[in-house]
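Before we start, here is the structure in question, set down as structure tokens.
Yeah, one chain of the complex is gone here, protein chain that is, but the others are all in their spots.
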Amino acid sequence: MPKILSPVDLSVTRFDQAVPGHNRWHPEIPAIDTVEPGEVFRLECLDWLDGQIKNNDDPSDVRDVDLSVAHVLSGPVAVRGAEPGDLLVVDILDIGTLPDMEWGFTGIFARENGGGFLTDVFPEAAKAIWDFSGIYATSRHIPGVRFAGITHPGLIGCAPSHELLAKWNAREQALIDTAPDRVPPLANPPVSDNALLGQVSSGSPDYARIAAEGARTVPPREHGGNCDIKNLSRGSRLYLPVYVPGGNLSVGDLHFSQGDGEISFCGAIEMAGWIDLKAEVIKGGVERYAITNPIFKPGPVEPHYSEYLVFEGISVDENGEQHYLDTNLAYRNACLNAISYLQKFGFTPEQAYLLMSCAPIEGRISGIVDVPNACCTLAIPTAIFETPITPS
Amino acid sequence: MPKILSPVDLSVTRFDQAVPGHNRWHPEIPAIDTVEPGEVFRLECLDWLDGQIKNNDDPSDVRDVDLSVAHVLSGPVAVRGAEPGDLLVVDILDIGTLPDMEWGFTGIFARENGGGFLTDVFPEAAKAIWDFSGIYATSRHIPGVRFAGITHPGLIGCAPSHELLAKWNAREQALIDTAPDRVPPLANPPVSDNALLGQVSSGSPDYARIAAEGARTVPPREHGGNCDIKNLSRGSRLYLPVYVPGGNLSVGDLHFSQGDGEISFCGAIEMAGWIDLKAEVIKGGVERYAITNPIFKPGPVEPHYSEYLVFEGISVDENGEQHYLDTNLAYRNACLNAISYLQKFGFTPEQAYLLMSCAPIEGRISGIVDVPNACCTLAIPTAIFETPITPS
Amino acid sequence: MPKILSPVDLSVTRFDQAVPGHNRWHPEIPAIDTVEPGEVFRLECLDWLDGQIKNNDDPSDVRDVDLSVAHVLSGPVAVRGAEPGDLLVVDILDIGTLPDMEWGFTGIFARENGGGFLTDVFPEAAKAIWDFSGIYATSRHIPGVRFAGITHPGLIGCAPSHELLAKWNAREQALIDTAPDRVPPLANPPVSDNALLGQVSSGSPDYARIAAEGARTVPPREHGGNCDIKNLSRGSRLYLPVYVPGGNLSVGDLHFSQGDGEISFCGAIEMAGWIDLKAEVIKGGVERYAITNPIFKPGPVEPHYSEYLVFEGISVDENGEQHYLDTNLAYRNACLNAISYLQKFGFTPEQAYLLMSCAPIEGRISGIVDVPNACCTLAIPTAIFETPITPS
Partner (left out) sequence: MPKILSPVDLSVTRFDQAVPGHNRWHPEIPAIDTVEPGEVFRLECLDWLDGQIKNNDDPSDVRDVDLSVAHVLSGPVAVRGAEPGDLLVVDILDIGTLPDMEWGFTGIFARENGGGFLTDVFPEAAKAIWDFSGIYATSRHIPGVRFAGITHPGLIGCAPSHELLAKWNAREQALIDTAPDRVPPLANPPVSDNALLGQVSSGSPDYARIAAEGARTVPPREHGGNCDIKNLSRGSRLYLPVYVPGGNLSVGDLHFSQGDGEISFCGAIEMAGWIDLKAEVIKGGVERYAITNPIFKPGPVEPHYSEYLVFEGISVDENGEQHYLDTNLAYRNACLNAISYLQKFGFTPEQAYLLMSCAPIEGRISGIVDVPNACCTLAIPTAIFETPITPS
């Protein structure tokens, strides 16, 4: 078993772990360790909300979640020799659950606290608990489905430089300023509450400054971060831009499974767990390959399906108004069409929404030029259902 | 060989075909024939631009294309017994090329005449001619790639009712009215020029009225239509809502291959060809299955790949401005990232853009809830390249 | 459309085709044409039995078939520059049906006339006619199944040299001599009856000699020939050893579909059709790559399935006698197990046997070292059945 750089103890919170993680992005959060290129290492990870969501049937924990906790990350890990402008070649060798938490959760956040892609249709909180039986997940809250997880880290990336961090904060604040009172907010600025900064202890002189500057972890950005890409799955090889010496790689938000879009926001099957990684360095790779955002090769053991039922959506809204090539709206309609359809097979709207969030759903931008309608598709592998769901 | 309901002769234009097709949607365009449920029939199809684009190295035909010609469709075909509210179950049994045109074209429309997803980056017209060798396509204009086609009809759907047609025209005109002088236009209203209305001859009393009302064929709509979904591939089973007696099914815009998004607009490998179809009827299926837009099951013979290189994009624009969960922008960035990367391997920007339009590219909405950044991905199957394109 | 080197007319027999084919292997059968390396060409092919099996419900044609007719091949085609010791790189670009014969047949030969893998269990002739609807086949003789064809040439290879031909005839005669009266025979020696030798007309002085020497086409041999490998499918790239100047490539025995083993002998869905090919030359490739038998890369458009039901067989015979690592017996048992199982779902034994012969069945040598039992498996894609066939 590889060396565990960040053991986690699920009986205590992020504040009491032997090796503290972090939940903000900042170049001054010190590396927890330095690894050699090619060395395999393991990071154990708390779930992204640090245990706030419980294995029970009451969604009030989802409704009342404190999102300033998110995402509790493991790391950063420095890679010897990595310098700004290099590419870090990261192999995601494997991901697994922790013996004390062989279950996960999928939630619909309330409109007032987090929201989600269909929050205006589903303003109330809901949740589903998933039990893991080896490679499979089932839920007492969504009977009739079983599927193999396409397990992946929702969040992985290198630490930003000061310059990059400043750019993030500036552009996101500018967006917030356009509608500062919006619910849910357009973006989330740095906030000191609940800031966890690794080995920068809350009593240290730098803590307040770093907490006030540290970027929130929800958005994906140039460094990757919270991309929530289901196909960045076990066995993937990822190429990450390096911005600070050592790279300072962090990871968290492990997902047992997720559908494209992760539409209910807390939409993956969220879990605590471990991830085995190996990193190597391509010197000067950022410029050599014209890298702006990370690129990757998916792993070879994703569950594969041969039969799908596909739903289409176009960019006309519920009021019949025509929008111009709006893929968000088109995908929204594809999702709503699938949810309406699944109700004909006995699922509640909430069950269907949760399922479209966490099952291995393909969400595709199918046509984006046929003015004025974008066409998006949502493809459901029919094998996840215990009984047939095609029209007859 | 099934009965050919619409033979085409590539040596003459749409106006001189034995069985005239149509290039507008209108309930009064009469069916060219009535088929029995379960009967297999063949439609031959002109390319969507009726031969305007030539097999040569000069893109001026793409630049000067007359888009009012689009799309020349074959049909409509009535299915005995189909009534409004039914679902037409259409099997796309096979698709092939015509002996006289075993090549296809992919174009970048000029900004002033058609545009496309990246028209502000690529304002000039360009084209690539593809030669078909059985299941494979190669292009003298993009050396170094070869791939099997994921052949599909870009456009298929039933005729709208008068009510539905009126709704389309109203909502699209309302959009146009918000910026009537935009280039390219936000949408395209009915236009009489070049209107082809099947057996409604241009001298008939109804012609002018139908031409003035007939919806343009570019946008996908509730009935399906020009969805440009690459996975609606050979062997698919499609469920189409019926709006008029007989259903009146039309098809056209055959694609030898296309990437998700068909980003350069004339972005598929466009071809003339034939398509074999079979239709059956599910009575009352629209309500029974809560159908708003078509649904389908993809075919089993799509080319399959196990290795992809994936590019990410987020919703920050070239000026560094942050946008809110904008998947169009995120996918745009994923596309631009891929195009920049491919230039490092010797492709010109135009070659890369054309290739991302027509090769079997997967375009996914990966994360759509991580405020403020949407994350889209574009996955390129590496096997389409003759030489390796992964970083090393 | 590529140039057709061997047009076929299904209304007349092999003797009256414009470009005569051949049904024996001999180096002196002259090439029908010479192609340039890289040139695409089409061969039209009769079915392997030259129309003896009819599209009706009476299996007497299968029972009474004249096997000395087999296989009617198209070619040989010379490739400019190919010399003995070279490898011919043959791209199987596409395969299709002829407009006059959009159906195929699968037969069980009678024990007395041809036999098959399970001939002692199924000594009587039977047949199933398959109707092609685009990529799919269905049979009125085996209701309840539909599947996409994994279309391939059952037979393809270069002409043998005189030396190689002599070796074939000698070793096969030696086998025959061990049991010359066996029914069915152990092998088939050259026979003049029905010999078709291309442009060597039956009145020519060489005819009798070549007919007396020409190897029968049933067995696969060093040159490939009648390998009946289902995965040598459309889009494959095949590397064939060359034994005579020009290579002299012939092809025939087109299969719409076949299961591994082609167990009922006339076990594929046999068809007439066309095949598009392209050949290039690797000089000295036989030695450079240590080639004894052909090698190939399968095509990318094989129908793909994600769910299989797998049957095991071991090398113990029906009498309970133990055999030593006998994969034939193990696979026989796997086949018989599948046939018994399918009877529980309403198929007759003959239907099940025919289906295991022609559907896209995977036949695997799973374990071949666990003395004394070989273990073979037969995997059936469950999607070919209209109703579920897994235990419940």
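Letters A, B and C mark the chains in the order given here, with residues in each chain numbered from 1 onward.
By our rule, a contact is a pair of C-beta atoms (placed from the backbone, for glycine too) under 8 Å apart; a residue touches a chain by one contact, two chains touch by 3 or more.
Here the structure is a predicted model, which is why all the values come from computation and not from measurement.
Residue A:D276 is the one among A:E44, A:E172 or A:D276 that touches the chain not shown.
Within the whole complex, the absent chain has one touching residue among C:N56, C:Q199 or C:Q343, and that is C:Q343. Of the listed residues C:V121, C:V191, C:A212 or C:L309, the one in contact with the hidden chain in the full complex is C:L309.
For chain B, the list of residues touching the undisplayed chain reads 304-307, 383. Touching residues on chain A toward the chain that is not drawn are 1, 40, 91-94, 96, 99, 102, 133-136, 148, 234-235, 276, 278, 299-305, 383.
Seen across the whole complex, the unshown chain contacts chain C at 87, 89, 116-117, 167, 171-172, 174-175, 184-188, 218-222, 224, 226-232, 239, 260-265, 267, 282, 285, 288-298, 300, 306-314, 316, 320-328, 331, 333-334, 337, 340-341, 343-344, 362-377, 379, 390-392.
The rule is short, and it goes like this: only the chains that are shown with their structure count from here on.
Among the chains in view, B has its Cα centre nearest the centre of the complete protein Cα set.
Work out the mean CA point of chain B and of chain C, and you get 39 Å between them.
The centroid of the Cα atoms in chain A and the matching centroid in chain B are 33 Å apart.
Chain centres here are Cα means. That of chain A falls 51 Å from that of chain C.
Multi-chain contact residues of chain B (touching two or more other chains) are listed as 300.
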